[in-house]
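For this depiction, one protein chain was excluded, whereas all remaining protein chains were kept in their positions.
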Amino acid sequence: MSRSIGQKRWAIAEGYIPGTSHGPQPQMTSHETACLLNASDKEANVQITIFYSDREPVGPYRVKVPPRRTLHVRFNDLTDPEPIPRDTEYASVIEADVPIVVQHTRLDSRQAENALFSTVAYADAD
Amino acid sequence: MSRSIGQKRWAIAEGYIPGTSHGPQPQMTSHETACLLNASDKEANVQITIFYSDREPVGPYRVKVPPRRTLHVRFNDLTDPEPIPRDTEYASVIEADVPIVVQHTRLDSRQAENALFSTVAYADAD
Amino acid sequence: MSRSIGQKRWAIAEGYIPGTSHGPQPQMTSHETACLLNASDKEANVQITIFYSDREPVGPYRVKVPPRRTLHVRFNDLTDPEPIPRDTEYASVIEADVPIVVQHTRLDSRQAENALFSTVAYADAD
Partner (left out) sequence: MSRSIGQKRWAIAEGYIPGTSHGPQPQMTSHETACLLNASDKEANVQITIFYSDREPVGPYRVKVPPRRTLHVRFNDLTDPEPIPRDTEYASVIEADVPIVVQHTRLDSRQAENALFSTVAYADAD
């Protein structure tokens, strides 16, 4: 039996998918990822809402994380209800029905040598 | 109806706008950004105070984030009450009248290949 | 006498050991590290569990951190019960019997110029 860890509500205030890439695909494609860990014994039903600077939020995008699994969600790959435009500022709120942990990573390969960052997302304490 | 997430008071202890850049403008201009997410249904009135190593704090700089919107504030672009000097160490405190989430990102393009970091800012728990 | 700091349970949702490297070994080998700080006066018995996207968790991997010491654990070097495959998405839960602090770092040297990130891991508040 696995013990859950995390929170049910998270936010990532920084979002931006660079429009161009260098290097072999798909590893070196410029991308943004929300890494989700579901350490619990129940499936996690996750809803992602995307916030923009100049229009109403879009979502929810729905993904499932099986019990005791991790899922690395590329924002690039979200299509339903609509794809996230490139070179556009956005933010996201991630909600699950069991505690999960969310970490936010970007690989930016617009230039020949890639840049990379990662940060634990903001966890709503309640 | 959207549900708010975050805190009303944040701090970024690291601040530094590199004085030079390589690559196409403005995407690849060396810059520092505070990404603000206002997931609530009320406009967020945000005040940013800049702290220096050798003189009194400057501010507040005022920005508004509409309800259910994100705003990526480039410190480079702040001008009122005064621009932030380049190549100078600073820190910031960010205060809002509704809960927001703050993430801090720098793109450093002083060299030919850019470097990038991002971290969730420090949230005052109370 | 040293005073402990930290928590007993941590998670890192992002995990990925790049399969290739450039530059002098072992410093510039692509790697992922969990940096553990045990500021207490007792030895820390640490258990690391690795979560995957498509199979059951593996572990625990066991490491010890002596009192008042830091240990930088390269995930690349874990072998018992089994090595972590390269170019594979994973996540980890790190548990100790005394409070510790965990920070997560990756050096990615797949390209000629290395990329680097680091973030404090997610601490379970209870």
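Letters A, B and C mark the chains as written, and numbering starts fresh at 1 in each.
In this section, a contact is a pair of C-beta atoms (placed from the backbone, for glycine too) under 8 Å apart; a residue touches a chain by one contact, two chains touch by 3 or more.
Only a predicted model underlies this, so the values are computations on that prediction, with no experimental measurement involved.
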- Message: Using the document's contact rule, name the residues of chain B that touch the chain not shown here.
- Response: 9, 11-16, 51-54, 56-57, 87, 89-91, 93, 104, 106, 108, 110-113, 115-117, 119-122, 124-125
- Absent-chain interface as seen on chain C, which is shown: 2, 5-6, 23, 27-28, 33, 35-37, 39, 68-72, 100-103, 105, 107, 112-120, 123, 125
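Following the convention adopted for this analysis, only the chains that are shown with their structure count from here on.
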- Item | Angle (degrees, nearest 5) of the CA superposition of chain A onto chain B | 90
- Message: Using only alpha carbons, which chain's centroid is the nearest to the whole structure's centroid?
- Response: A
- Query: In angstrom, rounded to a whole number, how far apart do the mean CA points of chain A and chain B lie?
  - Reply: 21
- Note on the structure: dist(centroid_CA(chain B), centroid_CA(chain C)) in Å evaluates to 30
- Message: Can you list every residue of chain C that touches 2 or more other chains, as numbers and ranges?
- Response: 113, 117, 119
